[in-house]
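What follows is a single structure, and I will ask about it in a moment.
Excluded from the complex is one protein chain; the other protein chains are retained at their positions.
Chain naming follows the written order as A and B, and within any one chain the residues start at number 1.
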Amino acid sequence: MQTGLNALFAAAYLSLVAVGLVLIFGVMGVINFAHGELFMLGAYVVVALYTNLQMPFVLVVAIGLIFVGLVGILMEFTMFHPLRDNPLGGLVASIGFLMVIQASITIGFGVRMEHVPPVTQDVIILSEKVRLPVQRLFVILSAFVCLTALWLFLKKTKFGWALRASAQDPEAAMLQGISTRTVSIIAMFIGAALAGVAGSVTAPVISVSPVIGHSVIVSAFIVIIVGGIGSLEGAVLASVTYAFIHTVITTFIDGVIADIVGLSLMLLVLIIKPTGMFGTQDRV
Amino acid sequence: MESKILKVNDLGKQFGGIKAVNGLSFVVKEGHIHGLIGPNGAGKTTTFNLISGFYKPSQGSVRLFDEEISGLGMYRVARKGVIRTFQHSTLFAEMSVLENVLVGTHMMFKPNFLAALIGNERAIRDQAIKRSREVLEFFGLESFTSNLAGELSHGHQRTLGMAVAMASNPKILLLDEPFTGMNPEETQSMMGLMAKLRDSGMTLLLVEHDMTAIMGLCDRITVMNFGKLLTEGKPLEIRNHPDVIEAYLGTRNHAT
Partner (left out) sequence: MAFIGLLTLVLIALPHGLSYSQREILVVLTINILVVSSYRLLTLTGEWSLGHVVMMGVGAYASALYSKEWGVPVPISMIIGALTAGLVAWGLSFPLFRMKGFYFLIGSFAAGEIIRLLWKRFRDPFGGPKGIKRIDPFPDIDLGFIRIDFFDPVNYYYFTLIIVVLCLVILWRIEKSLIGLTFHAVHWQDKLAESAGVNVRDYRTLALVISSTFAGLAGTLLAHYIGTVNPNGFDIEQMVFVLTWAIVGGTTTLYGPIIGCITLTALNEIVLRELGLEQGRPLIYGLILIVSVLFMPKGLEDVVKRGVAWAQLQIVKERTNGV
């Protein structure tokens, strides 16, 4: 039961990161290797504004969302748009961007781990053995709210419709008079912002350091491959499944084995069905 | 003397629920130019891909002489001596004309890893180059030897595609819409090359959707419609066959 709650918490922030990654891939056809670093940036926004400047946590999360979203737009303008005809180039550039962000944060904040004081120490005691810290509940709720909002945005609004259309068939979308450029910028903002929010809300629960992006991006890759590249629902479903398996193995065996199992799972999916278990489209 | 080189028997391919090819049978005789024609969507290209090993058939067989070759995979079918060309100008555009044909000689002159390692490849390489030059000369491309394949004109690119295929000395050559996008002169010279190949004893199976282009060229023609055999016969019989006229006129006017 406790393991299940831990898994749910992991699934919450992981699915935010993975959904953003899938969104960017769907619309722009590029894999953003720097996506884990956007998560890390979100966490450092909390370190800078909440830990150091003592601003209200909810406000800081909102700033994290917008700030990281803007970084996403910056990436679109400087790299992904100029390299739109060169998917490998976009991927390599995003690796370069990853290094730039990581090094900038290292220079600005140092390599040591930052401890973010929890916003609340409250713990919901569900039973003698099952405890849910409110801070973790907050992460789960944020993910739920963000994903629902995204779902509504995609299904109910004109922009959301345009976004889905151009992810499925850019040319058809263009014929419908949708500016793919605008759609790209919006997708980049949302995709990055989701990673930023994930980093911000998770920061008080984890130890923040400049290298946390690495494990996040590896997990996110596993999730989007297993979930099927291009499928948002698949990414969420795979996040929950993966987080559960990973947490169980970490709890009962150890973390490295859990990572090995996760990566093997991804390799297995790539061998059997490169488009993923829930995937519908294949853009590469 | 005319032995049956290729036997297609009850061949079928399903994509999802759609039967692209359904129970097709025909025979190609050695030394013939055999045409496979039909209106758009008749299943010609699928048949072509089934014979060349690009697809696995859902039913039926393809035999080269008496050996089953269907479902082997493209490079294995090629190794049996059934070589295909591609629609459009599928070439190694970034490589020279000679290098393109050299790749075509792959099966005759297998690269040897050990020889490459110790730099003792001369003999085999010289033979491969000699063969390639002969093929280029046959196709009248010898003056372009060191040009990049991508720089050639459309007609020359299609010819080079045939030269690459012929470099391996196949038993039967499969041509996928060899006249598409060609101007009249190019078409004329391509037809000349095919006749020249037949005279040298080569068997050709060509898929074409424009009937008039190949009427004078083929020894025998198989007509497909809706994935099935419509009729088969000599060009004159085909030209006047009421079902063929209807199939072409009924879908799109291409016969004239």
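Here is the rule we use: a contact is a pair of C-beta atoms (placed from the backbone, for glycine too) under 8 Å apart; a residue touches a chain by one contact, two chains touch by 3 or more.
All values reported here derive from a predicted model rather than from experimental measurement.
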item: Identified contact with the non-displayed chain, of B:Thr90, B:Asn183 or B:Thr212; value: B:Thr90
item: Contact residue for the chain not shown (choose from A:Ala7, A:Val47, A:Leu137 or A:Ile225); value: A:Ile225
item: Among A:Thr106, A:Thr120 or A:Ser179, residue touching the chain not depicted; value: A:Thr106
item: Subunit B residues touching the omitted chain (full complex); value: 52, 54, 74-75, 78-79, 83-86, 90-95, 99, 102-104, 106-107, 109, 111, 113, 115-119, 121, 124-125, 128, 164-165, 167-168
item: Footprint left on subunit A by the chain that the document does not show; value: 31, 78-79, 82-83, 86-89, 91-93, 95-100, 102-104, 106-107, 214, 218, 221-222, 225, 254, 256-257, 259-260, 263-264, 266-267, 270-271, 274, 284
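We take it that only the chains that are shown with their structure count from here on.
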item: Whole-Å gap between the CA centroids of subunit A and subunit B; value: 50
